[in-house]
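Taking it in order: structure first as structure tokens, then the write-up.
Only a single protein chain was left out; the remaining protein chains are all shown in position.
Right, subunit A next:
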Amino acid sequence: MDVTKYTIKQISVFSENKPGRLAAIAGALEDEGINILAFSIAEANGFGVVRALVDRPDAAYKKLNAMGFMVSFTDVIAVKMRDVPGGLFEMARILSEAEINIEYSYAYSGREAAVLILRVDRVDAAVEKILARGGTLLSADEFS
């Protein structure tokens, strides 16, 4: 099975925890006409990582890098959840039973469904298990 189809390039941007950093990142993406589909901020002691799924990750990487930001690609997967009670539990159980660890996740509720973005320790295994159990994964194409 071609798991790379379901491997989505998230951009991860190092940011100091101070006013204006997110605005600088978001503004730069707007300048380039890049659309942000989902995003989250993880923060630690004095700094954070801005994580975003965008429609053109390569362009976003280039732009932010040129501006001096530290940017990196991270492989994540996007799972369509049933937007009903128990939707998250279903997904979490599949991964738990396969002993796949979720390093972090964030979600957005789109027009058609709720989407869970997952960063897991074993991407290939996660893709296989989720598909085998009848789950729906969004492919990278669907984000561009």
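One rule holds in what follows: a contact is a pair of C-beta atoms (placed from the backbone, for glycine too) under 8 Å apart; a residue touches a chain by one contact, two chains touch by 3 or more; residues count from 1.
Keep in mind that, in the parts below, contacts and distances are computed from a predicted model.
K.L.:
One chain isn't displayed here; going by UniProt, is it "ABC-type transport system permease protein", "Cobalamin import ATP-binding protein BtuD", "Phenylacetate--CoA ligase" or "Cell division inhibitor"?
P.N.:
"Phenylacetate--CoA ligase"
K.L.:
May I ask which residue of A:Pro19, A:Gly33 or A:Gly68 touches the chain that does not appear here?
P.N.:
Within the whole complex, the residue contacting the unshown chain is A:Gly68.
K.L.:
For subunit A, enumerate the residues touching the unshown chain of the complex.
P.N.:
Here the touching residues of subunit A are 10, 12, 14-16, 42-49, 51, 68-74, 103.
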